[in-house]
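Got a structure here, written out as structure tokens. Questions coming.
Apart from one protein chain that is not included, each protein chain of the complex appears where it belongs.
This part shows chain A:
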Amino acid sequence: MRGFDWAVIWYAVPYMLQGALVTIEISLCAMVVATLVGVVFGLISVSDFKPARAAIRAYVYFVRGTPTLVQVFLVYFALPRIGFELSAFWSGVVALAFNSAGFISEIVRGGLQSIDVGQTEAALAIGMTNRQSTMFILLPQSLRRITPPLTNELISLVKSSSLLSVISIAELTRSAQVIIAQTFTPFELYAALAVYYLVIISALSWLSEYIEKRLA
């Protein structure tokens, strides 16, 4: 193996930090949207409202059955067609959230359904509606079960954000690729790229462990 070119990594630092910032911004926005939408969809999935339940099932079926990359392109090209002129950044947020919300709604549904049916029966027996039972009895008890898979999903959201390089968002992966095009040192830069992602995702894992402890 030829010598490892450290200089190019130092050279790339400002660009990649800039890219990392975009990755973090886009991921955080997408996480918030995906979590909100995913939780709401998960709650609807266990409701009595059949048409909405069916619509969510179809949506989850689609998200699960198509590659994330294809979804990114679809959202990017579909949004203008239906009258939403979004910047690349916000198209990226929508694409990531669209993908993750499907998985999060399944995580929430699974969490709610994992609670002993006796809890629901006791809630109904004191006159709660299904919705009250879900909100006040099932959801609080399922939070601890939901947090670990939710963390996994959010981690995978951050990783998927690298796909947004294909719609020319100057996020982390894209910033590395731009420099590779200048310096022709792909190995050094992809190695550095891996480290940047590791740092971001470790921070996220740490945060989630902290939250999990607080919930316990």
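Before moving on, here are some points about what is shown:
Note that in this section a residue touches a chain if its C-beta (ideal position, glycine included) is under 8 Å from a C-beta of that chain, and two chains touch if they have at least 3 such contacts; residues count from 1.
Definition applied: contacts and distances are computed from a predicted model.
Protein name for the hidden chain, per its UniProt entry and selected from "Putative sterol carrier protein", "Amino acid ABC transporter ATP-binding protein", "3-isopropylmalate dehydratase large subunit" or "Acyl-CoA dehydrogenase": "Amino acid ABC transporter ATP-binding protein". In the complete assembly, the contact with the undisplayed chain comes from A:A122, out of A:A122, A:V166 or A:L207. Within the whole complex, the absent chain has one touching residue among A:A97, A:L112, A:I137 or A:L204, and that is A:I137. In the full complex, chain A contacts the hidden chain through residues 48, 116, 118-119, 121-130, 132, 136-137, 140-141.
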